[in-house]
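A short write-up of the structure that comes next.
With one protein chain withheld, the remaining protein chains of the complex are depicted in position.
Order of writing sets the chain letters: A, B and C. Residues in each chain are counted from 1.
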Amino acid sequence: MNEENLSVCEKLVSVSYMRQGVQARRSHELLIRTLLQQGKCPEEGWSASTIELFLNELAVMDSNNFLGNCGVGEREGRVASDLVARRHYRLIHGIGRSGDIAAVQPKAAGSSLLNKITNSVVLDVLRFSGVRSVSSCFVVPMATGMSLTLCFLTLRHRRPSARYILWPRIDQKSCFKSMVTAGFEPVVIENILEGDELRTDLEAVERKIEELGAENVLCVHSTTSCFAPRVPDRLEELAVMCAKYSIPHIVNNAYGVQSSKCMHLIQQGARVGRIDAFVQSLDKNFMVPVGGAIIAGFDEEFIKEISKMYPGRASASPSLDVLITLLSLGASGYKKLLAERKELYTHLAQELKTLADRHGERLLHTPHNPISLAMSLDGLQANCDKAVTQLGSMLFTRQVSGARVVPLGAEQTVSGHRFRGFMSHSDVYPCPYLNAASAVGITKKDVALSIKRLDKCLKGLKKDTKGEKCESVSSPSSPDDQTVP
Amino acid sequence: MNEENLSVCEKLVSVSYMRQGVQARRSHELLIRTLLQQGKCPEEGWSASTIELFLNELAVMDSNNFLGNCGVGEREGRVASDLVARRHYRLIHGIGRSGDIAAVQPKAAGSSLLNKITNSVVLDVLRFSGVRSVSSCFVVPMATGMSLTLCFLTLRHRRPSARYILWPRIDQKSCFKSMVTAGFEPVVIENILEGDELRTDLEAVERKIEELGAENVLCVHSTTSCFAPRVPDRLEELAVMCAKYSIPHIVNNAYGVQSSKCMHLIQQGARVGRIDAFVQSLDKNFMVPVGGAIIAGFDEEFIKEISKMYPGRASASPSLDVLITLLSLGASGYKKLLAERKELYTHLAQELKTLADRHGERLLHTPHNPISLAMSLDGLQANCDKAVTQLGSMLFTRQVSGARVVPLGAEQTVSGHRFRGFMSHSDVYPCPYLNAASAVGITKKDVALSIKRLDKCLKGLKKDTKGEKCESVSSPSSPDDQTVP
Amino acid sequence: MNEENLSVCEKLVSVSYMRQGVQARRSHELLIRTLLQQGKCPEEGWSASTIELFLNELAVMDSNNFLGNCGVGEREGRVASDLVARRHYRLIHGIGRSGDIAAVQPKAAGSSLLNKITNSVVLDVLRFSGVRSVSSCFVVPMATGMSLTLCFLTLRHRRPSARYILWPRIDQKSCFKSMVTAGFEPVVIENILEGDELRTDLEAVERKIEELGAENVLCVHSTTSCFAPRVPDRLEELAVMCAKYSIPHIVNNAYGVQSSKCMHLIQQGARVGRIDAFVQSLDKNFMVPVGGAIIAGFDEEFIKEISKMYPGRASASPSLDVLITLLSLGASGYKKLLAERKELYTHLAQELKTLADRHGERLLHTPHNPISLAMSLDGLQANCDKAVTQLGSMLFTRQVSGARVVPLGAEQTVSGHRFRGFMSHSDVYPCPYLNAASAVGITKKDVALSIKRLDKCLKGLKKDTKGEKCESVSSPSSPDDQTVP
Partner (left out) sequence: MNEENLSVCEKLVSVSYMRQGVQARRSHELLIRTLLQQGKCPEEGWSASTIELFLNELAVMDSNNFLGNCGVGEREGRVASDLVARRHYRLIHGIGRSGDIAAVQPKAAGSSLLNKITNSVVLDVLRFSGVRSVSSCFVVPMATGMSLTLCFLTLRHRRPSARYILWPRIDQKSCFKSMVTAGFEPVVIENILEGDELRTDLEAVERKIEELGAENVLCVHSTTSCFAPRVPDRLEELAVMCAKYSIPHIVNNAYGVQSSKCMHLIQQGARVGRIDAFVQSLDKNFMVPVGGAIIAGFDEEFIKEISKMYPGRASASPSLDVLITLLSLGASGYKKLLAERKELYTHLAQELKTLADRHGERLLHTPHNPISLAMSLDGLQANCDKAVTQLGSMLFTRQVSGARVVPLGAEQTVSGHRFRGFMSHSDVYPCPYLNAASAVGITKKDVALSIKRLDKCLKGLKKDTKGEKCESVSSPSSPDDQTVP
């Protein structure tokens, strides 16, 4: 309420009560001002009431909410359904303009502010999560894979003759497709087995660069977060190599923001070598609905170039989700979630180890993977070939979600490329296994319940599959269903 | 409530009242069943209460809402903010899978149903809006321009050696960028002036095909909905030409669903010639927030191929918006909106004509454009060069949104290509003009207010700009701001 | 957003866009200021967005939403459930104080404003609906009946020795109980049959006053809105009589605000005689959920005295509902609803007449009742005694709600008083009948459907009940169920 309205109110209720009311309003406004001025994630989370006040303030500045507006354009932010208008807080115009997804819209000052502030707050989070020198980023309402595609498409204009993307293998369809969709030829670099871990074969990468010619390589496309026993790529060394050969370097950091290790790798890579952009999922790192990604980098110009590649206006929905979420958590709340995740990683590892011991299996030793764990299923498979697959389907039925079972020898053709040992990031990984991850938002109860149900399934399977009773199983979910994140 | 719960209720309140309550519930369920079985937009709109009942039913089938679920994956549909969860009706998992944006997710039966049903309902709407033989479509949470890019990227795999896209000129940045982003070279075909109208130069297109070689042409990229005095492309003839030369044909139907003429053009084009896909905006045709498009076509296989190109899961938000909107409008409600739009187009034309007459200007004669109109600004410009631009900024300030002013001789470089006479779809259009459109959702009040304010502005400008008083103007929005939709 | 925050925003998005955003905000604030200053129902309805902006502004001024508040009282407006907080727009403190339901709360400036403004807006509506000289009113979160009780309890303190309330009979339980609950003895004045109408027996009232002694009569308790064939009491004459004998006069105007006739009666009564208070239902007049009433009168002191009788704070929920509703309708919207109601009254009467003719029945001639109509059921009853009751239950099952069937000779004991011919407002009304009302919010479809179904039921019953087939019926709803509003 503005000053004039307040003074009217003072005639209706006592001056002193109104004065206190006004003071109270100011404390909300002060929070908002700090946000606007600093562009940082507030240290303490905001109440829902401050958040909604802020969003309403933004909404009234968009032309579709002007009381006196008349529209004779072809895009006026009209909304037919009130249910729809409300769920978007009446912010209808989306973000960006046809020329640039980060641009300001004349018709929508509020939505434009939303967009700017979201990108700024997210940048702050990337910084305090470990990539301290990141200089620019923007939220894009597309999947991580499609966002990688946009990066590759942008690079094409810089390197028009390059055809190849070097890609240390990671068995997730969308990673592979992101390159194919962009029209490039992925060059798969098989991983090296070190102990239980699958790690980047740096020599193979360098060999390929020289074989293909640096100028023909669009970029190196590396990965941080991944399922064990694969571990994050050797980013520092790759970044140095990219610098040496003047090859761009795009990092798929899908769910890596939640891990200080992944973020540290990116920070270090950029410091000692070359990283052009790194891309992360909104939903996997910030507990929002599926649908957005952050494209970030160290060279503001390049990031801006990417943002200018998106033709058209885009949905503000993912930006709105992540902004609401970060304002409500605050930096301290988000850090707390990350700390809990880390703690539960250790807890999950211990529990899985105990379980593995009990069933004659082994928790694979993958210290470089800070999120995902793997437990061997050797014994289970020895009993019965189909038992491994059956375990996957049993877990699905028992509402253990995300526990991914990887049998030996699966083959799959993705966009014309045939992968042996698909899902295991390796043509021939030594044993079948089961993955479990400690991802942001996981609770102690998740761990307890999944271990308990897994234990029960393993016991049941052992009984069922002893000797010739090894039956045929029709998994409700194909292996593929359990695979791709 | 299931049968058992209802029989418990009968003990609490009278049997006959409960029986009536149950009967009432059935009438909602019957609506839902009809939707599920027929996959069509219901004839009569649903009440908000049926819609929310339905969405809640979907949500409980997603694993993030399972009461007994435990998650140890990296993507579990966890939501940190309740505000966010609620605005998405707790449908968190997005749509599609890494392999295919139209695919079913094991973890999210409800979201998967939402996706299927939305695509099915939207297909029905495309059909009854005029493209009766469309066979397949899907909603994608990307701008029209980015969706066109995805179509072009898909075609690349079918025509790996093609480099050019033939494009009858339309001055909207995102259309041009959609081709550049995909990595192709747009070949601009200038329009022909017929009377006041700018129309497709069919001979020039054919000449270019022969000049470049059909095999080097990725596709023809034509446009239906556009600002007057440009009119929809000659789709039939282009489609026949594409068939003749075996060149794919992609149609930008941005806001064409709302016009039976645009839809008829597509229907006819596909009947007599070749149209591979046509792309339309969700927000411009269905009064939902910015952020989604529909990719549709006549060959199910090709549309499926496009949907498989999107790497990763995608936001369900645009699908949810359009589903809620269409269920609440019903087919009859949507048709009524279209009929009103058509009527108001005639009304707007009359009003503009009267206004033009009064001010010594002319309503340009553009009968082939069913949505957009243009009024000359010759007289205004004669007075003072800057007056045309000033008019744009005056209208902006007076909250007349969407009224686009096109001065003579603007030049703009978009992605390296220099456009003369930018915004007018022509190197040298004979006169400056002002655009106004009758788009879906427009009201009589919009027309009345904008005409009134326009009148006032024109009067004011005439007075101000008589003789030497023609002053310098700093428009708050550059011409460009008023240009691109 | 305050000035400082806006100037920060200008650095983020263009100054001119922000300026427009600010201007847009001002137009909302201007609406709010007008409301605060004039305390009247705005002529044009507000958008949901203005309403919610206003409610949010109010909420931030309540101590439970102070960011820095700390509470060590026993009532701090804490809310355990976010669902609950949200549905009340975080206005938790209710209205009034222990001393006075209209008083201002120190802890809750926002809720206090809500209360004041609601009462003020409602007063305006009472005025323009016909009681131009009403001077004071307040919303109370109690049923009409309980509100009448509160009036009677207040009068007790003015007339400590009075025991009787004179009450022209109206067969609605809560009216009768309102007196009994207050501890008084209702003196039932039977109505006079004039033509088809049941009207106030003025002589009987005067006779009773003289018989009991004016000083022993607490008040006359009259009624406006009622089911036909009863018609509104002769308020003018009663008011004059009350003035003559110095007896207070309380009017039950339950759903009379919607009828200019009922309101006119009150206005006239107060002008020529004495009306101390009139009470009306919120839900029946303003299309809000059940639960509130308005106590209004012409002497501010007396109305204040009533408001001071309510011991304790009270729910703000009905006030909030009616405020939202009136702001969203605006005076013009509410008047439009009233005009439609009136029109549909005529339409309903015509339709019922045609139907009655077709079935050999008669639309009772009750021109003094502006809302409710009655159609005789003589013929139906002639066929079979039970048919009348059966009709009621058939209509219930066919979802015709509110069509009330009144058989002959029903008896009922309410709070110890035995009513003959209960539901018909008369010991011996000449015929059984069916009621239908044109109440605010009724639609043409309501009329059409109910006439159609009624027709069908009557046809069916005639066939079923011809001769000896007159079967036993177990109505799912007792006659009583259909009776009391």
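In this section, a contact is a pair of C-beta atoms (placed from the backbone, for glycine too) under 8 Å apart; a residue touches a chain by one contact, two chains touch by 3 or more.
This one's a predicted model, so the numbers in the text were calculated from it and none came from an experiment.
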Of C:T149, C:N253, C:Q280 or C:T366, the residue in touch with the unshown chain: C:T149
Given C:V84, C:A339, C:A382 or C:V428, the one touching the chain that is not displayed: C:V84
Touch criterion as defined above, residue of A:S332, A:T354, A:T397 or A:T443 at the omitted chain: A:T397
From B:V60, B:V428 or B:A448, residue that would touch the chain that is not displayed: B:V60
Touch residues of subunit B, complete complex, unshown partner: 1-2, 4-5, 8-9, 12-14, 17-18, 20-22, 24-29, 31-33, 36-37, 47-50, 52-53, 56-57, 59-63, 65-68, 82, 86, 90, 104-106, 109-110, 112-113, 116-117
Touching residues (missing chain, whole complex) on subunit A: 14-17, 19-20, 24, 82, 396-397, 399, 476-477
Residues of subunit C (touch criterion as defined above) contacting the omitted chain: 48, 51-52, 63, 66, 68-84, 87-88, 91-95, 97-99, 106-107, 141-146, 148-150, 153, 156-157, 172-178, 180-183, 225, 227, 254-255, 281, 283-284, 286-292, 309-318, 321, 324-325, 328-329, 337, 348, 371-372, 396, 399-404, 414, 436-442, 445-450, 453, 476-477, 480-482, 484-485
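In this section, only the chains that are shown with their structure count from here on.
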Chain pair that, of all pairs, has the most C-beta pairs in contact: A-B
Centroid spacing, where centroids are CA-atom means, of subunit B and subunit C in whole angstrom: 48
Centre-of-Cα separation between subunit B and subunit A, whole angstrom: 29
Centre distance in Å when subunit A and subunit C are each reduced to the mean of their C-alpha atoms: 56
Residue list for subunit C, restricted to those that touch at least two other chains: 14, 17, 20, 24, 82
